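Structure provided below as structure tokens; questions to follow.
Note that this complex is displayed minus one protein chain, with the remaining chains in position.
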Amino acid sequence: MATFKEFRNNVKPNWCPGCGDFTVQASIQRAAANVGLEPENLAVIAGIGCSGRIAGYIHSYGFHGVHGRSLPIAQGVKMANRELTVIASGGDGDGFAIGMSHTIHAMRRNIDITYIVMDNQIYGLTKGQTSPRSSAGFVTKSTPKGSIESAISPMQLAISSGATFVAQTMSSDLKGMTEIIEKAINHKGFSFVNVFSPCVTFNKINTYDWFKEHVKSLSEIENYDPTNKIQAMRVLMENEDLVSGIIYQNENQKAYEDLVPGFKQEALAKQDLTLDPAQFEKLCAEFM
Amino acid sequence: MATFKEFRNNVKPNWCPGCGDFTVQASIQRAAANVGLEPENLAVIAGIGCSGRIAGYIHSYGFHGVHGRSLPIAQGVKMANRELTVIASGGDGDGFAIGMSHTIHAMRRNIDITYIVMDNQIYGLTKGQTSPRSSAGFVTKSTPKGSIESAISPMQLAISSGATFVAQTMSSDLKGMTEIIEKAINHKGFSFVNVFSPCVTFNKINTYDWFKEHVKSLSEIENYDPTNKIQAMRVLMENEDLVSGIIYQNENQKAYEDLVPGFKQEALAKQDLTLDPAQFEKLCAEFM
Amino acid sequence: MISQLSWKVGGQQGEGIDSTGEIFAIALNRKGYYLYGYRHFSSRIKGGHTNNKIRVSTKPVHAISDDLDILVAFDQETIDVNVHELRKGGIVIADSKFNPTLPEGKDARLFNVPFTSLAEELGTSLMKNMVAVGASIAVLGLPVDSFTEVVTELFGRKGQKVVDKNMEAIAKGAEFINTEAGGNLPEFQLEPADGQKRMFMIGNDAVALGAVAAGARFMPAYPISPASEIMEYLIKKLPQVGGTVIQTEDEIAAITMAIGGNFAGVRTLTASAGPGLALMMEAIGLAGMTETPVVIVDTQRGGPSTGLPTKQEQSDLNSMIYGTHGEIPKIILAPSTAEEAFYDTIEAFNLAEEYQVPVILLSDLQLALGKQTVETLDYNKIEIRRGKLVDKELPETESGLFKRYELTEDGVSPRVIPGMKNGIHHVTGVEHNEVGRPSEDSKNRINMMDKRLNKMNNLKTANPVIINAKHNTPDVLIVGMGSNRGTIEEAIERLENDGLKVNQLHVRLLWPFPVEEIKPYVENAKTVIVVENNATAQLANQIKMHVGMHDKIKSVLKYDGNPFLPSIVYKECKELL
Partner (left out) sequence: MISQLSWKVGGQQGEGIDSTGEIFAIALNRKGYYLYGYRHFSSRIKGGHTNNKIRVSTKPVHAISDDLDILVAFDQETIDVNVHELRKGGIVIADSKFNPTLPEGKDARLFNVPFTSLAEELGTSLMKNMVAVGASIAVLGLPVDSFTEVVTELFGRKGQKVVDKNMEAIAKGAEFINTEAGGNLPEFQLEPADGQKRMFMIGNDAVALGAVAAGARFMPAYPISPASEIMEYLIKKLPQVGGTVIQTEDEIAAITMAIGGNFAGVRTLTASAGPGLALMMEAIGLAGMTETPVVIVDTQRGGPSTGLPTKQEQSDLNSMIYGTHGEIPKIILAPSTAEEAFYDTIEAFNLAEEYQVPVILLSDLQLALGKQTVETLDYNKIEIRRGKLVDKELPETESGLFKRYELTEDGVSPRVIPGMKNGIHHVTGVEHNEVGRPSEDSKNRINMMDKRLNKMNNLKTANPVIINAKHNTPDVLIVGMGSNRGTIEEAIERLENDGLKVNQLHVRLLWPFPVEEIKPYVENAKTVIVVENNATAQLANQIKMHVGMHDKIKSVLKYDGNPFLPSIVYKECKELL
């Protein structure tokens, strides 16, 4: 069984020193090892952004696609080879601005992949514009007088979209984050993990300290029941989404692949391409 | 003041006899008259689909755009001329599949337009494929063994997206629908009205009768308070979204236009294009 | 006795016009006639004139006929709109219910058949289509029981009684004509066909069947006219071979999911039309840059924008060649018949994997939806070539990294599918080095650009152009693409009858543009006429760009939404000569 070191490659990330994304990477590597994966059975599909570079920093199959499309690519990979563990990952702009529709639809489709967003409330790679996660009033390069739109709530949107695993964590909490990512990987169906991963260069508001101060762990809420959707919504609304932990999980919903009529357990990619001659004849005969 | 007849033109809709969209059209015409509009001050921006044809059936300025993009076009129109009343409209595929991201972002942006979806739980114009609103198990041309994805909830998504006016109604209820559309038009900020508008040709499940049987009016719920977000969510979840009425409204949030620094009440389109020479010189001097 | 004729049925959309044509055609197909169909319809669900024109012949046909022998009309509009096509002495069979009239002076015979009332007598007016079919077949002098098989297949599951009723309706229609005509109509008697079983299908079916035969097992797609049938066929058939279709949220999801599927080793396609293809441009660039095979079908329709979604056009050529920003290798194949569409789809998957590039299968509405006879497809001609796909175990490397973008002589690098030990690699749409890491190094950049673009220099595919060059020094070379081949062929026959020496060249491989294959034919022709369904002479301009000889290149263009007819091509060529 592979150790987390085997998920490392020799590439030095080009993230700024102190960037929150470093621990997200470490956490994925640890979780992958902890759940017993081999590097060749993991595929990491990333978006474009500082965060999107993560696919190149993990020793696994990697696909660094186009901006906002990590989820459809990842779903395609999983459908083609359900024996792989597929992790999609990217920034908050990638997933909640240009990729928002895919995010909602991946959630409702419920293919068994894990989606990890490095949510820094800003556009890092393009040098500090507002993101859909920037709070109202937030001053960025593109909102010099403060943002006049309110931040979206990935957690509430996920639950409203029918997601079956919805969690939030902080990149400063390597241990907690790793545990959540492990559970996300093990969840059968689409799992969504939003990570507060500070951009130390462009976001001087939502810093490590800010999150430590503002984010409440669900473990602090007595009898919190992650299978209770209404409660989950209420807690999110009451806490302005600033909670960490597994917010909602539905283990009763089958993954998409398990609902596809006639879809085999064996990877589609491994199945024979050639069509049986008798079957071909039958298909042709239907047009005669 | 214009009567609703003045919002009629001489174009015969090419909808199938009995299509739910007829009354939506009538309702918009009535609401427009009731709130005191003149035809030239209304712009109807529609998507592509059977529903999308509505822009051509109302005597007002109309824009029949491309599939899924009625909302950004409508927002552009409103920003350019805030003196116009702008209604965006289209199908459930248009707004919740290809246009989903725009829908979410228009809601959070909160520009003062009204968005009316003709939700028939199917793709009409392309002849009967599944839509994001089709229920699990629903048999369509593209899901001959029944859909294996669950329907999205426009209402829950809207509330989660920060929408400030969220309502649902049925095309069979001309009066109720008209009242809601009037309120939607009068709401300052983005207003969203989802109309159950049966496709009599391709959807043999979600018929007029089906909706009459399944949809509960919020007026039946005692003390329902549309300003209570958590309650709204709960009611939606408990009723699997099958409710009608104004589900949520927040009148305290200013519309986007009112938050833009220095944005005048006068339509941008009416303002002078020429730049003051002194101002030009000042702008140039900044580069010297 | 005649060897071919043309029949058309028309009425209001949603009234079963299509199925009337369908039943009529299938019965004739079963008898061994060759058929070629054309549907005129609108972008709405119910209402509006629609018609279905079917050419029937004892020999292969691949063109809509200029004129019409028999017109079946369910309303007066059908007569008004279509009667001009009716040849002298042609027949109109119309429902007596609407008191049909022919325009004054029209040399045609009108049969007033009580479609509706005969059907109602049998229980339901729905069967009026069957009455019309019966009337038609009586004109041709074919026996009513030609339909027993088709009708049984169609209505069998509703019980024998329904079958019988429908057969009765056909018989009533036939009987009515026989009585009315008082004996058979010699000019309409079709020579017997060869009785051979042949397929009868639309181009979209052929593409979809080709995909199944090619080993495609996954299709993410978004509905759009006139591509949806490909998806709808595969929705039914892929599960039978272990695969599946996902109806995605939009075309961007469709193409990127398809890229994911191919990256992970499954032959995955998507299909759409102009607006969808326009949305896919960024992702097609990603496929080109990451060297991920992917097959994309573009069923062209009237553009620009939403344009004329139910009309014929070939105006996406430019955007398919050039639509992606930056420069990628890419292959575009345009079949001209349903039969070619089947084989070309298979070839598209092979080329995609051999060259590791996106392949666009460029269809057009007439090919996509026009139903035509296809000679039996040959199982033995189905070949699967996966190129440099590594299927053996790989040795361990020191770096642990697989050179997915190894610089090789032909530019194609070995390709490994995720899941394989020692094959681990990273692909990215950012410029990258041999192991797939982002690189801004200028030498590497040049190497990688050259590698990718040069792959196309070695492209090998059978018949990049289809040539019929009888003459060494022809008066004219007529060039075309897509579904226009058969129409051009018939026009050429007429031109040759006028004493002109005409060569034909049909471009099947549209990109990389087969300059060397085209050049000699352009050179030896006095005039070159390029026939295409668009307004800006896109194909002609490719020849100008790549081959030159501008002065002799002329264009016959059609962009009114209708397909070419042989007579139009003939006439416009004549005018240019």
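Here the chain labels run A, B and C in written order, and each chain numbers its own residues starting at 1.
Everything that follows uses one rule, which is that contacts are C-beta pairs under 8 Å (C-beta built on N, C-alpha and C of every residue); 3 or more make two chains touch, one makes a residue touch a chain.
These numbers come from a predicted model, not from an experiment.
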Omitted chain's touching partners, listed by label: A, B, C
Residue of C:182, C:195 or C:326 touching the missing chain in the full complex: C:326
Contact with the hidden chain (one of C:82, C:116, C:244 or C:290): C:290
Selected from A:42, A:66 or A:151 as touching the chain missing from the view: A:66
Contact residue for the chain not shown (choose from B:223, B:252 or B:271): B:271
Hidden partner chain, residues of subunit C it touches: 42-43, 252, 274-275, 277-279, 281-282, 285-286, 288-290, 302-311, 313, 315-316, 318-319, 321-328, 428-431, 438, 440, 442-443, 445-446, 449-450, 453, 534-536, 541, 544-546, 548, 550, 559-562
Positions on subunit B contacted by the hidden chain, ascending: 9-11, 38-41, 43, 45, 48, 53, 55-56, 59-66, 69, 72-81, 83-84, 101-102, 104-105, 109, 260-264, 267-269, 271, 273-275, 277, 279-281, 283-284, 287-288
Touching residues (missing chain, whole complex) on subunit A: 14-17, 48, 50, 66-68, 97-98, 100, 123-127, 129-130, 132, 141-144, 201
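By definition in this document, only the chains that are shown with their structure count from here on.
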Separation of mean Cα positions, subunit C and subunit A [Å, integer]: 41
For subunit B paired with subunit C, centre-to-centre distance based on mean C-alpha positions, whole Å: 38
Between subunit B and subunit A, distance of the C-alpha-averaged centres to the nearest whole Å: 30
Overlap residues in subunit A, where contacts from two or more other chains coincide: 101, 104-105, 109, 260-261
Junction residues of subunit C - those touching two or more other chains: 249-250
